[in-house]
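A single protein chain has been omitted from the complex, and every remaining protein chain is retained in its original position.
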Amino acid sequence: MPNAILPVAPGIVASDWLNVSRPITLDQLRGQIVVMHAFQMLCPGCVSHGIPQAELLYKYYAEKPVQVIGLHSVFEHHEAMNKNALEAFIYEYRLTFPIAIDQASNDGPIPVTMQRYSLKGTPSLVIIDQQGKIRLNHFGRIDDLAIGDMIGFLNQKGG
Amino acid sequence: MPNAILPVAPGIVASDWLNVSRPITLDQLRGQIVVMHAFQMLCPGCVSHGIPQAELLYKYYAEKPVQVIGLHSVFEHHEAMNKNALEAFIYEYRLTFPIAIDQASNDGPIPVTMQRYSLKGTPSLVIIDQQGKIRLNHFGRIDDLAIGDMIGFLNQKGG
Amino acid sequence: MPNAILPVAPGIVASDWLNVSRPITLDQLRGQIVVMHAFQMLCPGCVSHGIPQAELLYKYYAEKPVQVIGLHSVFEHHEAMNKNALEAFIYEYRLTFPIAIDQASNDGPIPVTMQRYSLKGTPSLVIIDQQGKIRLNHFGRIDDLAIGDMIGFLNQKGG
Partner (left out) sequence: MPNAILPVAPGIVASDWLNVSRPITLDQLRGQIVVMHAFQMLCPGCVSHGIPQAELLYKYYAEKPVQVIGLHSVFEHHEAMNKNALEAFIYEYRLTFPIAIDQASNDGPIPVTMQRYSLKGTPSLVIIDQQGKIRLNHFGRIDDLAIGDMIGFLNQKGG
């Protein structure tokens, strides 16, 4: 791999966190790989593919220095996907991975973290390496194989 | 088939209807077969199986005297599955079949039509024959084959 | 349904039968509905869809006057799909429905029964009513719903 200049991962700006006892910051995860899955609870492709994949990753890497984080980035139907609705969704779908509620913006429908990462929609998958650099920023469906390949590569490198 | 005494289908009590220009009554559907799919928008088994099945039935029987009706019977997380949220859900999942919002009850979480049909949960499928009698009241997953078999049987009988 | 002149189902010409103690003839099935699934053991669409569907139909209609028959109509790779290979296939896939081996033709690769029914390839599904008339002759994938609908319709009519 050439020595590309990798972008630094911006911090996650969350109005709330679910499935964790306290907020998570990327700074405290330095030295670990972070897999951030951005979704909306009423996005069909997230429900059928992205969210089960995030749960699978969370369980598969439970004992490894890999942190899976969900990011609820609501950019449409804001009222229908508020915190109360998301909590019902998490309960019904038995989700266990940590989920940040992306902070609503003052100047438009796109929430703050989604803007910072220039996400194109949901589902999106972002992989951040042990030095806090963005290695992948993918919009749409992505195969488990590609994710495993990248995490395995970074795990060795970072170890 | 023995001459069993079949229960009469109670009327649908709806606070609202979506995907139709005016409310549907079972009385006006006498002479047709009615397939009623009771669901909740945050019920995983409804989203993965029951709702796509209802949409399939609606399209398959479009030219036949068979009316598919969705019944949004919310008995939990009422606020998260209100009318506004359901409209967003219908839009995102591109649902086209008529959907009644089951009337909330004054005396508990179970809505009125759900009580009248003694539905055990969601997803449930009810098939009503041309004479307004209940032929099937099934809780949980049911195969397309079983539904087709019953509708084909009733179609011939009623013709 | 208009009074179309329905084609009479030709007899099945088989060089052998598997999963039954003696050959089946359509004549002896008069009064029953016959569902004939034509397949080849090395046809991917048969293995993934048609054959599991035939097994499902066989079990679903076990107590009804509906006879499911597999027809192994080999029109290519004849040596690779001989009787010995088919027996191994049936064993490995745990198939339980009766299967006729379509009689090889003297004048070309298309076996005799396949020619008689003018089947276009595999998988094909043929439905024969209680009077021995062909009601469906379908090449390619077909939904469970459509099959159930036709069988239910014929069951009532024939009863």
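In this document, chain identifiers A, B and C correspond to the written order of the chains, with residue numbering beginning at 1 in each.
Keep in mind that, in the parts below, a contact is a pair of C-beta atoms (placed from the backbone, for glycine too) under 8 Å apart; a residue touches a chain by one contact, two chains touch by 3 or more.
All of these numbers come straight from a predicted model, not from anything done at the bench.
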item	value
Partners of the unshown chain among those that are drawn	A, C
Contact residue for the chain not shown (choose from A:34, A:86, A:100 or A:151)	A:151
Option from C:58, C:89 or C:153 whose C-beta touches the chain left out	C:89
Subunit C, residues in touch with the chain not shown (by the definition above)	42-44, 47-48, 76-77, 79-81, 84-85, 87-89, 91-93
Interface with the undisplayed chain - residues on subunit A	56-57, 60, 143-157
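The rule is short, and it goes like this: only the chains that are shown with their structure count from here on.
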item	value
Chain pair, most C-beta pairs within the contact cut-off	B-C
Fraction-based call for subunit C against subunit B, same above half, different below	same
Between subunit C and subunit B, distance of the C-alpha-averaged centres to the nearest whole Å	35
Subunit A, residues touching no fewer than two other chains	none
